[in-house]
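Only one protein chain is missing from this complex, and each of the others stays in its spot.
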Amino acid sequence: MEKMNVQPATGKLGVLCVGLGAVATTFMTGVLMVRKGLAKPVGSMTQYDKIRVGRGAEKKYLHYHEIVPMAELKDIVFGAWDVYPANAYESAINCEVLKEKDINPVKDELEKIVPMKAAFDRDYAKRLEGDNVKDCATRWDMVEALRKDIRDFKEANGCSRIVVLWAASTEIYVPVCEEVHGTLAALEQAMKEDDRRHVAPSMCYAYAALAEGAPFIMGAPNTTVDIPAMWEMAEKTRMPIAGKDFKTGQTLVKSGFAPIIGTRCLGLSGWFSTNILGNRDGLVLDEPANFHTKEVSKLSTLESILVPENQPDLYTDYYHKVRINYYPPRNDNKEGWDNIDIFGWMGYPMQIKINFLCRDSILAAPLCLDLVLLSDLAARAGRYGIQRFLSFFLKSPMHDYTQDEVPVNHLFQQYVMLKNAIREMGGYEADEEID
Amino acid sequence: MEKMNVQPATGKLGVLCVGLGAVATTFMTGVLMVRKGLAKPVGSMTQYDKIRVGRGAEKKYLHYHEIVPMAELKDIVFGAWDVYPANAYESAINCEVLKEKDINPVKDELEKIVPMKAAFDRDYAKRLEGDNVKDCATRWDMVEALRKDIRDFKEANGCSRIVVLWAASTEIYVPVCEEVHGTLAALEQAMKEDDRRHVAPSMCYAYAALAEGAPFIMGAPNTTVDIPAMWEMAEKTRMPIAGKDFKTGQTLVKSGFAPIIGTRCLGLSGWFSTNILGNRDGLVLDEPANFHTKEVSKLSTLESILVPENQPDLYTDYYHKVRINYYPPRNDNKEGWDNIDIFGWMGYPMQIKINFLCRDSILAAPLCLDLVLLSDLAARAGRYGIQRFLSFFLKSPMHDYTQDEVPVNHLFQQYVMLKNAIREMGGYEADEEID
Amino acid sequence: MEKMNVQPATGKLGVLCVGLGAVATTFMTGVLMVRKGLAKPVGSMTQYDKIRVGRGAEKKYLHYHEIVPMAELKDIVFGAWDVYPANAYESAINCEVLKEKDINPVKDELEKIVPMKAAFDRDYAKRLEGDNVKDCATRWDMVEALRKDIRDFKEANGCSRIVVLWAASTEIYVPVCEEVHGTLAALEQAMKEDDRRHVAPSMCYAYAALAEGAPFIMGAPNTTVDIPAMWEMAEKTRMPIAGKDFKTGQTLVKSGFAPIIGTRCLGLSGWFSTNILGNRDGLVLDEPANFHTKEVSKLSTLESILVPENQPDLYTDYYHKVRINYYPPRNDNKEGWDNIDIFGWMGYPMQIKINFLCRDSILAAPLCLDLVLLSDLAARAGRYGIQRFLSFFLKSPMHDYTQDEVPVNHLFQQYVMLKNAIREMGGYEADEEID
Partner (left out) sequence: MEKMNVQPATGKLGVLCVGLGAVATTFMTGVLMVRKGLAKPVGSMTQYDKIRVGRGAEKKYLHYHEIVPMAELKDIVFGAWDVYPANAYESAINCEVLKEKDINPVKDELEKIVPMKAAFDRDYAKRLEGDNVKDCATRWDMVEALRKDIRDFKEANGCSRIVVLWAASTEIYVPVCEEVHGTLAALEQAMKEDDRRHVAPSMCYAYAALAEGAPFIMGAPNTTVDIPAMWEMAEKTRMPIAGKDFKTGQTLVKSGFAPIIGTRCLGLSGWFSTNILGNRDGLVLDEPANFHTKEVSKLSTLESILVPENQPDLYTDYYHKVRINYYPPRNDNKEGWDNIDIFGWMGYPMQIKINFLCRDSILAAPLCLDLVLLSDLAARAGRYGIQRFLSFFLKSPMHDYTQDEVPVNHLFQQYVMLKNAIREMGGYEADEEID
């Protein structure tokens, strides 16, 4: 098979985070610490995973960077926008995710990451109160201001490439409106007319990124790039888009555990998932309008793994419920509790309970790194539009629903998709099928 | 690809269970109930699973029996040996695994399954006290008596084929002794000399089965067929052997959950597994000598999935401990509690706790059915010796350790092996590799 | 101390249940089975508990019936109202709480318990759809119809005494309205004027019971008898009232576990309680208006046990959250999951998680029996109005909040109150204080 034409990863890679809270600062601190040899980037596929390429006698196991040209950690430059003015050092300390001894060695570098003013609309996140906010007359003004930010950052830091990553809170639910979101022209029109109901601030970030030739990654469950208008924009700018919602705690477990049940042909009668978390994300999600965005994202996982049509005896009418609760005593330490009611031989019931004491930002940080590096790779490989191969990292993977394309939520199928994409970009044969 | 020459599954299939306790009677009752349309064989791959065959436009999803000739449930005839004289109906009622309403409709058929006298040695299971036991001078006499049982059963029931399945308790640990277990000749010699220390009763069952042209399946962790002498016997008789230890509760979860951690490149610092169960198996395992057999079987699972050599940052020096506790209040309802200590980004620790309220026999019964039907298939396909493709169903899958062959414990890799074997026997192309 | 003048428990005791669902039929079936010597009334204080009376050399441990005259199980006659017409046998079978073998021996007696038409208003329980309902023009008509039911039942069954027990669902939340609920006259006025917003159907049952000289017990969290008007009615009729909300699963644990924390002077930073249940009660509570009634009842428990004012270092600002989720796969088997964040020496955090796999009706049934028998005792002892000594059995114990009386939620303090009342009615000295 012929090697694909992937551009080399030369020059600096600017990484602009929307939101400079727990996730972004944990990501940044970790990268800076790893660069100094003071920490390990555990959980990152691009830094650890090895995949098989070749077959039979040719078979070998290689790291991603041995197969395709990846940007190196040393070439990353960080920037951010946030509604609060605290710099990355102050914010990392405030978030209390990392111990001070794991932050202080890169204090100087973090202090230099001062957030630009955010493009913000309080109607989209009622519980946030920062005032480091742009003053924009219309959504289109927001776009213009953000584009200028990106250009200025790129120039000031001598970056050859930029990636924009949404690492901020969940906005309120914006249902897809065909009229406004159906075409790029309509969306641009709505931005100009300042249609605040249909154009979320996050859409302005995405549009600005793409317009400036930067891939855009949606780490929250917002529908931002999950609309035909953005797909058109991505195609027009030949840029990758990826989303949505980092697959961190409970959904990671669900997308990995449901396949166990399905593979063994055990039945399912119910799955109840509850979550407690106390960080800013938890606070925002305590608002029903914001939670709805998340709920839609979380519920779909199971339904596409255990499919009633394929096994009606086993998966018809199971009851699936997801709850998220704001619980301040835990801060960033999220805790998930899943109760799974299965049945076996002759229909006899059994129960599985999974209690996950996880750390939101610790799980999200390596996803940030991988999504950034792999989006940059995709851009250099000329892969634009929806990046299905990144489904592995996402709770609610993008898919072209207008073409009845179904999302892939099965963790191990997602992993095959990821490996195949790397193989293909590296000029190796992909495994043709994933099941 | 050419269709393999698999003999058709014509005539009756005799299924002889060693042990007529909870597992065997749940298996039998279920099959009889399913045959009458009164229950569903949930958890059985041969009855439910569909696998892809063909590629691209040729791709289709078929049940196993649509790919290869499988024995049908209606053709099964059950027999058993046990140290207790209770028939299958009485035993099913005593075990209290199934509700009476799920047993009574097949009471007549179950009552006819009266156990033959067992080949037994109390030194191998101190806590069992039945006296429905053969009187044999030597191990070789045991073999002769069991072979006669098999021939008599086959003739009396007009069976064309027999499979022998060990569904009895765990024997005490018999370490592999090269001198005695290394060759078939040495083993036969030891049987004749009545070397009780090296020849477990289970070995007499296995030898007798193979000698009579029947596949043998080891459902407990006994090393019975896990020795070169038996491999030689299987080769000589051209019969399949499979083992060892039904993969039911906690190990099923472990072999499915560990891949989640490994796939996401998360680190592992410890895994503690404890179990409470109150059935006869639990009683036997409370004896340290018997537990040791089980422990060896259970510990290996993890080590072959999360491999320190491949990812030293992530899997070096994790602490793995397995405990089984006899706890009568639960009877056959086993409960597993796993505590998993993982670490993520920058080494930060997280915990996952899995509490599995399972039912031992309910999980084992479909494995019995699948192992029986697939061993019979393998025999008809001329596949003899160790059946690696059955690893999916087993806690401690057999492998030729004298050739440094490593066992496959990863649930999803085992599944690929299973599917590939079915595809190959059906004349379809296998997926060449499993990772 | 002089023996109190308690009337003997001669004649039949009519027990009229509002609601003939899972709780009522489990209660009735159990009493009938116990009467035949076929079951044990486990969980019932009146049937099992022994309390100390006397001191020093005089000290002895006696059952309640050895101290005071208690009605005997053989003298109980059951009746009921329900919106569904199924008799007690049909309902017990439908509810699937008890196994058929535990119901069938008393089938004849249960079949004779046919529910009278209920006094019902769908605005108070939107998810219930039965039509075995009285046709009443006004709330006052409801009262009149119910009073007639009680009189008819009493006469038909030759009862000397009646107790009315609410064992039905939670109504929507009715906040106490001083104008309507403040005096008996105002309440009667509102009933006559058919003020449906302020007069819940449950108030008609309570009023009718008291008017007919029967104690009334509120087993749901409804505020029915928790208003000054009803206290006045109880005083006027010299009848006991008790409530509210049977203390079954999670609150039982909370009221027993919080004292462990408090007694050892450990700190509390948060307590998160979630519940899944699938019975009719769960369905009703999935409606936010009904849940609110429950939430108010459940939250108060903790606050009165761990009091910030007494130990500001330990109990200031803890976060307490209660969630109930309808989850049909479980039916009557409720499951509670509590996460308790405590802190110890130097403020270091620890966590306790309690997972309670309980059965709602199995826990409620003995409470029904005890509340009925002890209310009847109280009536015979001339104790009328709020029965604080019954707090032990109730999630949200009644107390005269107009006098700033505080409820007692501490399980062991409630137990002392219960014992003291029995002692006093039996003419023994009470322990003067409870802490």
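A, B and C label the chains in the order they appear, each numbered from 1.
We take it that contacts are C-beta pairs under 8 Å (C-beta built on N, C-alpha and C of every residue); 3 or more make two chains touch, one makes a residue touch a chain.
Model, not experiment: these values are computed from the prediction.
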item: Hidden-chain contact residue, picked from the options C:C17, C:M142, C:C358 or C:L394; value: C:C358
item: Absent chain, residues of chain B that touch it; value: 269-270, 272, 274, 276, 318-319, 321, 323, 325, 327-330, 335, 337, 339, 341, 353, 355
item: Missing-partner contacts on chain C, residue numbers; value: 26, 29-30, 33-34, 39-45, 47-50, 52, 55-56, 59, 61, 98, 102, 252-253, 256-257, 259-260, 263-267, 310-311, 313-314, 343-348, 350-359, 361-363, 365-366, 411-412, 415, 431-433, 435
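To be clear about the criterion, only the chains that are shown with their structure count from here on.
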item: CA centroid of chain B to CA centroid of chain C, Å; value: 52
item: Length of the line joining the C-alpha centres of chain A and chain B, rounded to whole Å; value: 42
item: For chain B, residues that touch 2 or more chains besides their own; value: 355
